[in-house]
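With one protein chain held back, the other chains of the complex are shown just where they sit.
Moving on to subunit A:
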Amino acid sequence: MNDPLTSEKHVVAAIQPPAWADADAMAATAMRRVRRRRVVIRAAGAAAAVLAVAGGVALAQPRQEPELPGASAPVVQPVASPDADVPAGWSAYEFGGLRFAVPSDWIEHDSIGVNGEPGTLWTDETITEQFQLEVGTEPGWAGPPEDTEEWDVPGAERTALYRYDNQTGVAANLEVERADGYFYQAVVAAPSQEALDTILAGLRRTLSVSTDPADVEELFGSTDELPVVELPSGLPGGWRVQEVDGLEFGIPAGGEYDGPHTDSGDSTSSTWFDDAGKREIWVTYWAEGRDALAVPDADSGAGTFPLDGADYVTLGSVTDEDGSRETVITVRRADGGTYQVRVVDPKGAGTDLALQVAGTLALR
């Protein structure tokens, strides 16, 4: 077999982390950041727990209107059993379009999304058996494909289960994929194989997925609740109009424009850099842009603006350590497909390039 990059592989093998990169410190940082985030998420989720636990009548409670996008506390809704498959002594619930049942004496602790996703955690009284559920827009990692078993869950695109031993007993990862690109990821844990089998059997009998995207999308807030950003209108003088897969956008005079080109079978992109290499515009289109659906966190300062033909538009910025600002504009076509426009402005730029670009966007 002819190896095309033999000499380059020797180069790769010699790449080592710099001396200042300390694995122990990086591990400690990772654990600290994740745990801090969990604390924040738990605190936010406590309101949902109160709603669900108070009298066990969350169904009768009016749904709390979220104050800010992404800040809404997901609510687990008890549901009437759709059929006789709920085991005796179990109760059925619905969370983000996923129906499931757990033993009636289990407790909902709070909403825990370890990656910021909405979620819910149910355990027995002693917290030795648990069902932890999260909802996300990215596929997870149920387990090695060769060791997973497929379940047939009504309404689901695909369901995979992976069993394994953990430190306190046995567990299983469950990943349920919706047809609209959302994923439910759950961890089921129990002290014994028999107990795990019982829980899994009950879940398998009761799991079902709604086909209405609104059921899951409501967990992620709505762009309707984002502040509307005022944009300059029209094409600034000297600008040119370019297009990537149906999205027209303006780029300033000069600079280097490259594209559009197909990155792979599922995305198209183009780039523009100004002559000084300071300002950048990146435009990417995904025919199936599932990861664009989550509404930004409330503290991100994100906004939205009207765009004909789009059913989802967000605009948000982050400032780099060097003072430059990166703005991400996400646009989903009402007829499918998602665009991401990333604009980088150097520190101290006199005009807001991102807003100028946003003002030129048009869907064909």
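One rule holds in what follows: contacts are C-beta pairs under 8 Å (C-beta built on N, C-alpha and C of every residue); 3 or more make two chains touch, one makes a residue touch a chain; residues count from 1.
Everything below uses one rule, namely that contacts and distances are computed from a predicted model.
Per the UniProt record, the chain missing from the shown structure is "SigE family RNA polymerase sigma factor", taken from the list "Chemotaxis protein CheA", "SigE family RNA polymerase sigma factor", "Electron transfer flavoprotein subunit beta" or "Phosphotransferase".
In the complete complex, the residue from A:P139, A:G155 or A:P213 that touches the missing chain is A:P139.
Against the chain not displayed here, subunit A makes contact via residues 1-5, 7-9, 11-12, 14-18, 21, 23-24, 26-31, 33-34, 114-116, 138-141, 143-145, 162, 164-167, 171, 173, 185, 187, 261, 263-267, 269, 273, 277, 280, 282, 291, 294, 296-297, 300, 316, 318, 320-321, 324, 326, 328, 330, 340, 342, 344.
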